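What you see is the complex with one protein chain gone and the rest in place.
Chain nomenclature is as follows: A, B and C, assigned in order of appearance, with residue numbering initiated at 1 for each chain independently.
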Amino acid sequence: MYVRRVSELSAQGAKVVLRGAIDRATAMGVPQCVAVVDTGGNLLVFERMDGAKLHSQFSAIQKAFTAISAKAPTGQLPTELAFGIALATNNRFATIAGGLPIELEGEIVGAIGVGSGNDEEDIEVAQAGIEALQNAIAHHA
Amino acid sequence: MYVRRVSELSAQGAKVVLRGAIDRATAMGVPQCVAVVDTGGNLLVFERMDGAKLHSQFSAIQKAFTAISAKAPTGQLPTELAFGIALATNNRFATIAGGLPIELEGEIVGAIGVGSGNDEEDIEVAQAGIEALQNAIAHHA
Amino acid sequence: MYVRRVSELSAQGAKVVLRGAIDRATAMGVPQCVAVVDTGGNLLVFERMDGAKLHSQFSAIQKAFTAISAKAPTGQLPTELAFGIALATNNRFATIAGGLPIELEGEIVGAIGVGSGNDEEDIEVAQAGIEALQNAIAHHA
Partner (left out) sequence: MYVRRVSELSAQGAKVVLRGAIDRATAMGVPQCVAVVDTGGNLLVFERMDGAKLHSQFSAIQKAFTAISAKAPTGQLPTELAFGIALATNNRFATIAGGLPIELEGEIVGAIGVGSGNDEEDIEVAQAGIEALQNAIAHHA
């Protein structure tokens, strides 16, 4: 087929993800940068909490881009391969954890990237963002 | 709504666009670079004909990205404004002609960018690519 | 003095600005990209509304950076000078309108950048964001 019908995260959906992530980071007491992108890897929403690292404003976006690009969590490839991809793509591939694809009913509709905490903290916050959207949709159904 | 249903140009559709553009350029005797992107601005297919300018491999992609980004043909803004946008986006905006959004039944599903000829040649080739897809779909219906 | 006491827009304040801007853009029916930065020019919050131009995700941030950098609205210098500054700063200076510093009680605490509409639309949305914050502070006092 020449054209596919696909599901695309909206700005409204992205804000639900962002809110869920920020709420979890707040509860954890860990300031974070959170970015949400659509299926094309373009930024929908972003927030840097007070006290989050400055450089994480860039890595959060890069992690989200990588998660949608690879349709997989970031930070899971062997290091040498991951670095090689980062170099080969002129830094359009994050090698570190904190990016997760956002899946709804078996379809990936966008991705979230979180940075400023450690790996476990970043992943927990990203996962909380995704769950917030899944919960919001379940309650609407 | 949290998720939107959208139409997205497939690789197969992009190849029909590319074929139509290359066929026209061949008939015109003007070697061209042709790029086709999806709605997120990511490259689907590309071809540089023998003899096409090397730098046009970059401008063709940039024109396609700009056409989908702005959902409008490239090269139509007043020069000062267009240059200003190019600078403000760190060169993610082509100011010159040759990029066209690909519209099907009222929905924009991707874009084509053509470079290496003059403005008229580039636009004619881009338009031929789009028409090839529209014709293919009409014949399938 | 070796150290100055300054006022800095918080993430909470930035969200009030963003909300005011998005509300105005929604009322105008013009999809926009909106970015808010702190006094150091680092991104605090961002939103791209459904339908806003992809390249404006970059120019909105650049406009906000430029407004805080110059402590003045963007797009007001003579074109040649503005382009010269953009080139001299490796594109860390937006030459086009849509960026405004955020002033509270005579002190600039951050900036907002808006892109995807025309100049007047971008400026109106940016101004609405600033007014939302000023109103919120007035009501808290």
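One rule holds in what follows: a contact is a pair of C-beta atoms (placed from the backbone, for glycine too) under 8 Å apart; a residue touches a chain by one contact, two chains touch by 3 or more.
Note that this is a predicted model, so its numbers are computed, not measured.
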Neighbouring displayed chains - absent chain, whole complex: A, C
Touch criterion as defined above, residue of A:Val3, A:Ala94 or A:Ala111 at the omitted chain: A:Ala94
Full-complex contact with the absent chain, from A:Ala72, A:Ala86 or A:Ala136: A:Ala86
Interface with the undisplayed chain - residues on chain C: 1-10, 12-13, 16, 38-42, 104, 109, 133, 136-137, 140
Residue ranges of chain A at the interface with the undisplayed chain: 50, 53-56, 58-59, 62-63, 75, 79, 82-83, 86-87, 91, 93-96, 115
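By definition in this document, only the chains that are shown with their structure count from here on.
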Inter-chain centre distance, chain A versus chain B - centres from mean C-alpha coordinates, in Å: 29
Chain A and chain C: spacing of chain centres that average the CA atoms, whole Å: 24
Inter-chain centre distance, chain B versus chain C - centres from mean C-alpha coordinates, in Å: 31
In chain C, residues with contacts to at least two other chains: 50, 54
